[in-house]
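Sharing a structure, written as structure tokens. Questions coming.
Excluded from the complex is one protein chain; the other protein chains are retained at their positions.
Order as written gives the chain letters A and B; numbering starts at 1 within each chain.
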Amino acid sequence: MGRYVVRRLLQLVPVFFGTTFLIYGLVFLLPGDPIQRLFGERQPDPTQAARLRDAYNLDDSFIVQYLKYIGGVLTGDFGTTYTGREVSQILLERWPITLQLALTAIVIEIVFGIGLGLLAGIRRGGFADRTVLVTTLVVVSIPVFVLGIVVQYIFGVKLGWFPATGITDGWPMSYLLPATVIAALSLAYVARLTRTSLVENLRTDYVRTAVAKGLPRRRVIGVHAFRNSLIPVVTFIGADLGFLMAGAVVTEGIFNIPGIGNALFTAVRLGEAPVVVGITTFLVVMILLVNLLVDVLYGVLDPRIRYE
Amino acid sequence: MSEPERPDQGQPNPEPRPHESGYADDEPPTEGFFGSANTAVTDDLGAAEESQSEVPEQRRASLRADAWHQLRRRPMFWFAIVIIAVFVTMALVPWLFADPDAVSQQAGACQLARSLQPPSSEFWFGTDQQGCDVYARTIYGARASITVGVLVTLGVSVIGVIIGTTAGYFGGWADSVLSRIVDIFFALPLFLAGLIFLSVLQLPGIWGVVIAMTLFGWTQIARIARSSVISTKSMDYVQAARALGASNDRIIRHHVLPNSLTPVIVVAMISLGGFITAEATFSFLGIGVQPPTISWGVMIAEAQTVFVSAPWTLLFPAGALLLTVLSFILLGDAVRDALDPKLQ
Partner (left out) sequence: MTEPQSAEPDTTPLLDVKDLSVAFRTRDGVARAVTDVSFTLHKRETMAILGESGSGKSVTAQAIMGILESPPAQTPTGEVRYRGTDLLILPEDERRTYRGEKIAMIFQDALSSLNPVFTVGGQIAEMFRVHRGLSRKEATEKAIELMERVRIPAARDRVKSYPHEFSGGMRQRIMIAMALALDPSVVIADEPTTALDVTVQAQIMELLAELQQEFDMGLILITHDLGVVADVADHIMVMYAGRVVEKAAVTDLYSAPAHPYTQGLLASVPQLGSRAGTLASIRGLPPNLTRIPPGCAFARRCPMAKIVCYSDPPPPLREVAPGRQSACHFAEEVLSGRRLAFQR
């Protein structure tokens, strides 16, 4: 198991470099003057421009630029805004908020997603099954931002059960609504995946064996089928992280939650490329690490994978 | 976003070995031993069909025919097809549905005086904040949304299949390199990549969104294509073709590709809905489709501020978006179920 983890870690390294290279390249390799692009549509002030040129090492060759940039990232320097503020400062401030939001969303996604999926799969074709299938199908077709706006209105404004914006009410009240919105789409997928996986596993030979062994139904489903059904779900949750982040960016914007997503949201709106790059790099690193965790979890669940 | 490929759970379908007996018997040989029949090898409760091994083309044809037959019987399929047909027509010939002048930027089309009017017989979907006809804009919005979806899906499919097939078929260092590249692109979520790309580069109309998503949205298809090609590659008929001296190019084109494309098609169909949603999200953020092109995302973004007092400005484009994405997902699901041999 240890070797498996190390191997995954090693595979992570080139991906890290590759992806950050990609991000960096996107901003700085595209045609046009990078500095101009950094300012978006505004005219750059010469002193600022010079400072930025220096800060971004634009007089060096591209590879050197990139290496200096990565060096910065590895020491926690994710760049600066053009007002001189450190992106890492922004990240540090907003990180706990987004973390709370993300964790809440993931918990909702897992608990309700797997729960509903199991409910649906145990009695295939039953009422719970059909309801879950239809509802999830609809939810999956709604974009996050539409859901966010509508939910905000119904539960925040109209019914007033939850605060419509901001985090003044702290956890959990302020976070529940946006977390649910973020989790909704992924929850729907998790529920469907769990259901399908469970149904498939209930038809396998080893479940037949478990029944033939005289084990109670509870155990056959809850122990034998369940564990195997979880495997694809775990993989999905890992792969879904990027999507969750997209949801977070949009949702934090709609609900006005001062998290990392919101910072990204604003930066995009204002065209502040350095912030966009910095935050994105940070997020990608987070995703890579979480994916590593998910891979490890997968290895725990499925022993066959440890010896690949 | 679509359901990612599930890793192979490695539960092989037990294929019983053909009748084997190594024991000599005391029976003297009987006369007359002709007979082309085998005792059926497959464990099938139902029909005992001809169990000769079939040529791949035949198998492919019968699988498709069977799939089509299955597909035809599902009401969901027809529902989805109808809706998609309606929206695609809307996208292709919007002028059939609504007057083009109603959406032009020229004066006369949107009149502030008519702003925020609820649905009426004159304006079926009401008017928005600028006084524009929501109905007409919804119709014309279909064009951008669906075109983006289709173009991106085609683009990522082509890129994904090329990369995935090359990696899967040739293996070795090509596979290592390409897979590493896929991993790198995969680690960068489509949304984030799109964010960066679109905040840095502004392209007219729909092209920004299309290029952004095509450049970064192909990883899933590449992976599926690769694993599909790998399993097709080891099939007997491919080995046979190789033994007969067929060139790689020919093998890929005639044998591998046609048989490995099925999962790709399914995923592509399901992804289409996701791309449409993604476009709407980008447009909502202001970095998607550029004005004067209209898309549903743009409409919803504009409607956000007045949603409370004038819900129709948001609900209609949102509804259209929902229906379209839903239909593509249903279609993708239906096709997948029809093509899945396990569900027969």
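Note that in this section a residue touches a chain if its C-beta (ideal position, glycine included) is under 8 Å from a C-beta of that chain, and two chains touch if they have at least 3 such contacts.
Owing to the predicted nature of the structure, the values given are computational and were not obtained by experimental measurement.
Chemist: Check the options A:139, A:215 or A:296 and report the residue that touches the missing chain.
Modeler: Per the contact definition at the top, the residue touching the missing chain is A:215.
Chemist: One chain is left out of this view; which of A:137, A:164 or A:301 touches it in the full complex?
Modeler: Reading the full complex, the residue touching the unseen chain is A:301.
Chemist: Decide which residue listed in A:130, A:158 or A:227 touches the omitted chain of the complex.
Modeler: Looking across A:130, A:158 or A:227, the contact with the absent chain belongs to A:227.
Chemist: Can you name the residues of chain A that touch the chain not displayed here?
Modeler: Given the touch definition above, chain A has residues 203-206, 208-216, 219, 224, 227-228, 231, 301-304 touching the missing chain.
Here is the rule we go by: only the chains that are shown with their structure count from here on.
Chemist: Between chain A and chain B, what's the gap in Å when you average each chain's C-alpha atoms?
Modeler: 23
Chemist: Under the touch definition given earlier, write down the residues of chain A that touch chain B in their complex.
Modeler: Interface residues on the chain A side: 11, 14-16, 18-19, 22-23, 26-27, 30, 37, 137-138, 140-146, 149-150, 153, 157, 185, 189, 192-193, 197, 204-206, 228, 231-232, 235-236, 239-243, 245-246, 249-250, 253, 264-265, 267-269, 271, 273, 276-277, 280, 283-284, 287-288, 291, 304-305.
Chemist: So in the complex, which bits of chain B are touching chain A?
Modeler: 1, 3-4, 6-7, 9-11, 14, 180-181, 183-185, 187-193, 195-197, 199-201, 273, 277, 280-281, 284-287, 297, 300, 304, 307-308, 314, 318, 321-323, 325-326, 329-330
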